[in-house]
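Omission of a single protein chain aside, the complex is shown with its protein chains in their original locations.
Just so it is clear, A and B label the chains in written order, and each chain counts residues from 1 on its own.
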Amino acid sequence: MGNNINNKFITEEVVRYVARLSRLSLDDEGVSRFQHQLANILEYIEQLNEVDTKDTLPTTHAMSSIKNVFREDELKGSIPLEDALENAPQRHGNFFKVPKVI
Amino acid sequence: MKEDLSDINAYKNWLIARAEPLTSVAAMLVDRASRIDKDIHAFAAIDAEAIVRRASRFEKKDGKGRLWGVPVAIKDNICIKGELTTCGSRILEGFRPPYNATVIEKLQSEGALLMGRANMDEFAFGSSCETSCYGPTRNPMDLSCIPGGSSGGAVAAVASGQVVAALGSDTGGSIRQPASLCGVVGFKPTYGRVSRYGLIAFASSLDQIGPITHNVADCATMLEVISGYDEKDSTSVDIEVPRYTESLSKGVKGLTIGIPSEYFTGGIDKDVSERVNEAIKVLEGLGVKTVDISLPHTKYAVSCYYIIAPAEASSNLARYEGVHYGRRSPDADDLIGMYIASRNEGFGLEAKRRILLGTYSLSSGYYEAYYLKALKVRTKIANDFNKAFDVCDCVLTPTSPTTAFKLGERMDDPLKMYLSDIFTISANLAGLPAITVPCGEGRNGLPVGLQLMARPFAEDVLIQVAHAYEQKR
Partner (left out) sequence: MSYSEKYETVIGLEVHIQLSTKTKAFCGCSTEFGASPNTHVCPVCLGLPGALPVLNRKALEYSIKAAIALGCDIQQKMKFDRKNYYYPDLPKNYQISQFDMPLAYNGRVSIILEDGSTRDIGITRAHMEEDAGKLLHAPEEDSSYVDLNRTGTPLLEVVSEPDMRSPHEAHEYLVTLKKTIKYLDVSDCNMEEGSLRCDANISMREKGAAEFGSKVEIKNMNSFKAVKDALTYEEERQVELLEDGEKIAQETRQWDEKNNITSSMRTKEETQDYRYFPEPDLVPFEISRELVKKIQDTMPEMPGVKKDRFRNEYRLDEKSADILTAEKDIADFFESVVAEINDPRDVSNWIKGEVLMHMNECNTDIRGLNLRAADLAKIIRMAKDGTISGLAAKETLSACIDTGKDPADIVKEKGLKQVSDESELEGIIKEVISRNERSVNDFKAGKENALSFLVGQVMKLSKGRANPKLANEMLRKKLL
């Protein structure tokens, strides 16, 4: 499978863009590897275009009959501060601590 | 008397006869599991102290509860309060949820002895249980083979007799495919039948928690315990839970089973089609009527799934970046650097692949062509089944096109790995209940599984048919 055919489905540039959006960083080898694998997968997925969906509605929820699920405006379910911060990788007093947001 | 973990009733009888405090039984079970698991690695880890501690809490209770003292393995993506729950991933290293999943509350209220963290493909991405950061699980039937995935550990724990039952999760076949490859019963309920609250999400519109057992009767019991409306889950359905155990005695006379031609074409192992065809004969012998049906959009199921599932997963996994929980990389000076380093170090290759694929199909310019298109094809797939259920009560297919493959065999070919799920994926896309039951072995001695799918909320029909078949076999 030559690069030309592969690039039709996804280019290395797009892989880098998508990696940035996903907060992943890939080295050149990684970009190349993922580009090949994703292009393969996307090529297979092209077959979806064979299906005529002109008049078809999308299914976003498997049980389309469920609608209007609510909870009432009542205090419920809050957890103690220590439980909330228990898994925090770093904390400062009662706050989560993160490197500075530039 | 030797311990009997082959089914719930046999185990409970043994437990009563044993007349020992639950804590010492628990200690014995842990010890036994650790020995058996040396070669199999069904468990990411067995927390002996936690298990015995839980047993001591139950000891004070009076022994009532449908699952009292029954050892149940829990897949590593179902939250148990205060216990390590890490989805087979480095990025959730050290994470202890401060709350129980709803299904855990239900199991505990029936006295089940939770045996901890069954190994799984990282974040449930996989069909072989090879992508866990804790290393692979092996198939108890042949240690050189994979058990299937992503609930490979839960299935292997049951199949190797370390536990009586297990809870797994199924997004594209993750309960049924491994159950089929290891020769046990696996059930994916209708979407919305079982609460997802506390199930660490992979693909929210496809995930369901389900039971893994040795036989259909136990499966019915487990389903009764874990099913039901949960006000904490907007997608759970408020429909009464039937007594599934009552379906066991109903027999199958008068039922019609649809055989879809698309599931019996080339690409299936000969052994698999032979065993499944034999099973069809058995069912016909019991009085079942079979009809040929067509599910014409079957061949698009994998493509459809591999757009929708990674898309939802890419969003569900965005929260793992070391800010509020999980592993934070020590190597970062600024915020974005921290996000990137934590995620790079924390996620394995398959996770990254799916995140990239999912982000891509949702990104600006590609959404219509990919995500929206897949959602429409999903409608078509669901409609195929709607039409089919006009003429039959359930649909019968092989669960997996092959028996278990060798460790490492498909790791370098993601697409080939994805195609392992070709028969199970449609049930998730359409939200249907589905069960796999063992139906024999291939020439290699490896198990073959038979799948049955039914209308939404027709779990009882599946129990009815599967049990009748199992008893006759």
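Simple rule for what comes next: contacts are C-beta pairs under 8 Å (C-beta built on N, C-alpha and C of every residue); 3 or more make two chains touch, one makes a residue touch a chain.
Nothing here was measured: the structure is a model prediction, and the numbers come from that model.
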Residue among B:L5, B:V252, B:A311 or B:C439 that touches the chain left out of view = B:A311
Given B:D142, B:E321, B:D384 or B:D460, the correct residue touching the omitted chain is B:E321
Which is it among B:S205, B:T298, B:S329 or B:S400 that touches the chain not included here?
-> B:S205
Interface with the undisplayed chain - residues on chain A | 21, 23, 60-61, 66-79, 81, 84-85, 92-102
The missing chain sits against chain B at residues 78-79, 85, 87, 92, 95, 97-99, 101, 196-201, 203-205, 231-235, 311-312, 315, 318-319, 321, 323-325, 333-336, 339, 359, 362-364, 367, 371
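Basically, only the chains that are shown with their structure count from here on.
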Could you state the distance in Å from the CA-based centre of chain A to that of chain B?
-> 22
Contacts from chain B onto chain A in the complex sit at residues 94-96, 98-99, 190-192, 205-206, 231, 234-235, 237, 297, 299-300, 302-304, 306-307, 314, 318, 321-328, 332-341, 343-344, 347, 352-353, 355-357, 359-360, 363, 370, 372-380, 382, 414-415, 418, 428-431, 456
Listed in rising order, chain A residues that touch chain B in their complex are 10, 14-15, 17-19, 21-25, 34, 37-38, 40-41, 44-45, 47-51, 53, 56-63, 66, 69, 71, 79, 83-84, 86-90, 96, 98-102
